[in-house]
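Take this structure first; my questions come after.
Every protein chain but one is kept in place in this view of the complex.
Think of it as A and B in the order they're written, each chain with its own count starting at 1.
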Amino acid sequence: MISGAPVTLSLEASVLETLRGFYALWPYLILVAGILLVLVVDWFQSSAKSQRVSWIALLACLGSAVSLTKLWPTVLDRPVLLGWNALVFDPFSVFFSLFFLVATFIVITTSRTSKELAGRRMGEYYALLLTATLSAAFLAASQNLVLLYLSFETLSLSSYVLAGYAKDRREGVESSLKYVLFGAVASGIMLYGLSLLYGMVGSLELRDVAKMASQPSLSFLLVMVLLMAGFAFKMSAVPFHFWAPDVYQGAPTPVTAYLSVVSKAAGFAVFLRFAAPMLGVPLFSQAVEEMPKELLFAFLSLLWILATLTMTFGNLVALRQTDIKRLLAYSSIAHAGYMLAAIVAHNQAAYEAVVFYFVAYAIANLGLFFAAQVIHADKGTFDIAGFRGLVHDSPVLAASIAVLLWSLIGLPPSAGFMGKFFLFVALVKQGIASSIASFYYVLVLIALANSVISLYYYIGIIRQMAFYEPSTMLPVCRPTFTARFGLATAAALIVAIQLYWQPLTDLSRAATGSKTPVRAVASYGLVNSTPPRNLAVGDQQ
Amino acid sequence: MILALLIIVLLVGAVLCALADRVDRRVVRWTALIITSVDLALAIGVATLVSQGPIVFRLPWLPSWGASLHFEADGLAALMILLTTVLGVVAVLISWEEIERRSGAFHVWLLLLQVGILVVFLARDALLFYLGWELMLIPLFFIIGIWGHEDKQRAAFKFLLFTFGGSIFMLLALLYVYVRHLNLGMGGTFEIEELAKTPLSASEQWWVFLGLFIGFAVKIPLFPVHTWLPDAHTQAPTAGSLILAGVLLKTGVYGLIRLAIPLAPQAAEAFAPLIIALSLIGIYYGAVVAFAQRDFKRLVAYSSISHLGFVVLGLFVGNAAGYQGAVLQMVNHGLATGGLFLLAGIIQHRAHTRNLEVFGGLWKYAPAMGAFLLFFAFASLGIPGTGNFIGELYVIAGTFQLHHTLGALAALAVLFAAAYSLKLFLSTMHGPTARPWRAFKDLHIHESVALGILCVGLIAVGLYPKLVTQPLYFPPDRLVPTTGRVPERVIRAEAARGSLSSVSRMRSKSFSLDHEVVLVSEASK
Partner (left out) sequence: MTLLAVIFYIAAAVAILATGAVLFARNAVNAVLYLLVSLFGVALMMYSLGGAFVAILEIIVYAGAIVVLFLFVIMMLNIARIEQHKDLQPPTRPQLLVPVILALVLMADLGIAIYAAAAGVSSGKTITVTAIGETLYRQHYLGVELASLVLLIGLIGALHLGSAAWFTHQKEANQDGTC
């Protein structure tokens, strides 16, 4: 593991590298500035006016997103490597960064009106939210095991605190504790896998890790299984899903929305980044390192089983839920299963499909959690009974919720349908090309059967809204204009994507790199040297 | 353009109805009536224009995915559109008094339902077809679930679950063909015509056909997957039952003609014996169970299963007579069963029950209603002079050409139809008055108009079946799905040349119906 000749870096080279890195790091530095500013400004606010700092957080998100869009054409042309191959800014990571920022922006706006968070100091909340977003973005961009683990932990830690942010609610604190325990176990297992991997490969870089995969070894599969623990925890896939229902239920609703979208997407992004070169279809700037057939098949079978278990379990348990947040938690587990199923297809179409699916899923989930929050604000309950007769209270709200649910079922006309459509196209494509076609077709059938199961509980909510008179025991729901407008926009977006999905597929194509040919990578390091690889060995004793 | 207008008018109408809801119920009703009438006029326009060649409307949608807004009306589609729009007007008329609660929303859903159906009938793009297919579910789900009768929610849910469950298999099959086509390097396309050119091996066809068939069989519904239909029919409001029986069930048959058979012709032939067996079982099963019903609407619903069995039978016997009979039966069933459902709704609205055992002697109170019921019941059993007679005759003739025993079996089923139809009529109108019906009013004017439209349609088809059979051959080069058995194109070419004898030789291994051949030759002029 120790390389022969000691590598010394000249100080100037290091400084130069750091300075150059600012170019691509700029969006993230804005976020860091936002975090610090939020914390500091909050000290000077009275508790009642603490909500004001959300403006700073919003501005930070906006600024970061704007500078990311400026970065986009550059990385589309040539991906940027930073910090001696620690981070890579290619369309994939920039897309996910943007995705996280937009989601965070929405979560911040919903947090501003949340009753569950009202009357608390919000400085820490927004700082944690921005930190989580930053680390999620780094997670998607990490090209180095150390950075991968560090950003993973940062995301986890900030999520733990966010989940328990409502201090005085017993279930909030309880769920947060559960989250911590599960997270600690999962990240411990993952860290073990990472250190084993480092021991085997002798390098921290993902591309060297991928090279390792091309030699058949069972221990490598073991490492992958260990690492899957961490990834599955973030994706909330079976068997590391147990935290999800409790945490989703116990956490403040905006945080739940955040976890179900950003945290999950980060898990998928880093998994794709990690596994793509080994599956034979690399993202940008990754060399293809195909696994040996048996090893690949073993790994795919593992994913296959995980996907099947995840979606079936999520959907079956969701059938029995009466709490909307819990129901959505199980539904989001099921959706993780669908996306895992697409990854089994391991082709370019599958990656595109996952990206597409995530956008559709995010719109629906953010909208539905917001709707749950709005209804809770007026009716004081997260029970599905709160949806009863909603169409009489506010037709716009009810119709928007129905559209979002429709999209989650995957029925046309909705973005969710197109998402599922692309997932299945990817699987069928692989099935036709493969010699073990039924391996993929059976998965498609299972996913389709799961869609039918999911119909039951999603439609259950629609039934509650449309078929019944509102309960007289509960107050009438009177959503504000902004709430109605926001939800109607989400619903319109869902339908619009069905009617014209070209921009979104173009985006997902660009983000996974099937359109742009792979070009040379711009490394903002020393111009002509490969980056140092290992611990520099000093003088001998 | 006229095809796009058909749909746009309805969409605009839906918006107008939603707005009119804020004003008054009456405004909503009139808006809906005007909109559907305009649509009917447009459909008549399409039906007349189509004799000069198929009408095509095509806009690029997402070219890089091979999806386009491709609507096309040929004779068959024009017939179905006409049926849809006629029933659309009737549905609005019959809901005039019945729907009191949330009438704006009801009419919005009613119009959207027609949008979905029209898209299915017109689409020549597989994706568009599937969109329309699923689009039909939503409105009907709400129509049954909100405005239905006592057990409406379960029925609505069962309907949704069955049809969605079926349609995912259809989606899978379409998807498979799409990807196969993509992999050939011919580029991605959803054009049904292009997809049909994809060379599929026999086993691939088998699976593709199976997937499509499951999707369509649920909708038709064929024998083992029919259980949603009686519930949905019984619980739906009158307009819902009308559209459901009249056109929605036909979309399944239409899908078989448009998608399943062209995409997998060999498999269609391989499946034909099974499907013929299923439809025969359906014919008898539906008829027998219908006879045992006590519920007016349930009886009619089961009779629908029996009638749709005839349609599918005609389609898969694989000759022109069967095909013409199938289409004739589609139209007739839409009109006759629609009429029966209307009467069921009208009677239920007055009597607040559908139980046949408590009716009796209603003729005394409502002779006009009785007359209509008599007519529709007789139409349903296939009395000469109504379209049903011709349709059944064609189907039975087609079946005889295929096989004697099967033909005999199909013919015998007509007896069963007589049994339940007469039971329906006798137990409502004749006999002693079971209850002292007070204030049992005869038909309103709008109800009479609605029923009258259907009557006229039935008699017209009965006396002049060319109304239906001729348009079938309007686009001259595209034709009858013969499920691969005898290439119909050859037959028609021969018929056109006047060598009738060769046609009858080709056909008449056992049986030949003279005027059928004449019809074919007429049509090809």
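Rule of thumb we're sticking to: a residue touches a chain if its C-beta (ideal position, glycine included) is under 8 Å from a C-beta of that chain, and two chains touch if they have at least 3 such contacts.
Everything numeric in this text was worked out from a predicted model, so none of it was measured.
> For the full complex, can you list every visible chain touched by the one that's not shown?
It touches the following shown chains in the full complex: A.
> I'm checking contacts with the chain that's been left out. Which of A:99, A:138 or A:501 qualifies?
Touches the omitted chain: A:138.
> If the hidden chain were put back, which of A:30, A:127, A:213 or A:329 would touch it?
With A:30, A:127, A:213 or A:329 as choices, the missing chain is touched by A:127.
> Touch as defined at the start, partner being the missing chain; which of A:164, A:193 or A:314 qualifies?
Within the whole complex, the residue contacting the unshown chain is A:164.
> Can you list, in ascending order, the chain A residues touching the missing chain?
2, 8-9, 14, 18, 21, 32, 35, 39, 82-84, 86-87, 124, 127-128, 131, 134-135, 138, 144, 146-147, 150-151, 153-154, 157-158, 160-161, 164-165, 167-168, 170, 173, 176, 531-532, 535-541
The definition used in the following text is that only the chains that are shown with their structure count from here on.
> Please work out the Cα centroid separation of chain A and chain B, and write it as a whole number of Å.
46
> Would you mind writing out the residues of chain A in touch with chain B in their complex?
Those residues of chain A that touch chain B are 406, 411-413, 417, 421, 424-425, 428-429, 432-433, 444-445, 448-449, 451-452, 455-456, 459, 463, 466-467, 498, 500-502, 505.
> Can you name the residues of chain B that touch chain A in the complex?
Residues 61-62, 64-65, 130-131, 134-135, 137-138, 142, 145-146, 152-153, 156-157, 160-161, 164-165, 168-169, 171-172, 175-176, 178-180, 182-183 of chain B touch chain A in their complex.
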